[in-house]
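Below you'll find the structure I mean.
In this view, the complex is presented without one of its protein chains, the others remaining in place.
So, chain A:
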Amino acid sequence: MQGRLSAWLVKHGLVHRSLGFDYQGIETLQIKPEDWHSIAVILYVYGYNYLRSQCAYDVAPGGLLASVYHLTRIEYGIDQPEEVCIKVFAPRRNPRIPSIFWVWKSADFQERESYDMLGIFYDNHPRLKRILMPESWIGWPLRKDYIAPNFYEIQDAY
């Protein structure tokens, strides 16, 4: 159960873990946070020039936080571009993941939203601050252990 990219990474001695394929047959890889920036640069040089989406989720209560990247290789004259999905897991205590803003610029707002909702700190992000919630908000709303404050208008506004 090893995809082409995984084999290529193994050939070049890059540490990763294969997580199989998703329902569309797209290869999924897990990469450690400390390796992620260098591997992102390598993948960009390899040809993945398009960050299709970046998202984050909370794996389990008390568990890890995950940051997910979908990369696509866009070239002329190709109707089935190569795609890959990268998952980076970070511990809940100190979730730090290197930002890939300097590799794929479109990660800017996506990483800010992931920071806002799940509290993942993206190192070297140029302006990491809340994007959806008010800046004085306390807590990370999409974490599984988040308790919503008992604000009046949120549940009573009509």
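Here is the rule we go by: a residue touches a chain if its C-beta (ideal position, glycine included) is under 8 Å from a C-beta of that chain, and two chains touch if they have at least 3 such contacts; residues count from 1.
Please note the rule applied: contacts and distances are computed from a predicted model.
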Listed names "Queuine tRNA-ribosyltransferase catalytic subunit 1", "Vacuolar protein sorting Vps45", "NAD(P)H-quinone oxidoreductase subunit M, chloroplastic" or "Protein transport protein Sec61 subunit beta", with the criterion being the UniProt name of the chain not displayed: "NAD(P)H-quinone oxidoreductase subunit M, chloroplastic"
Touching residues (missing chain, whole complex) on chain A: 134, 136-138, 149-153, 156, 158
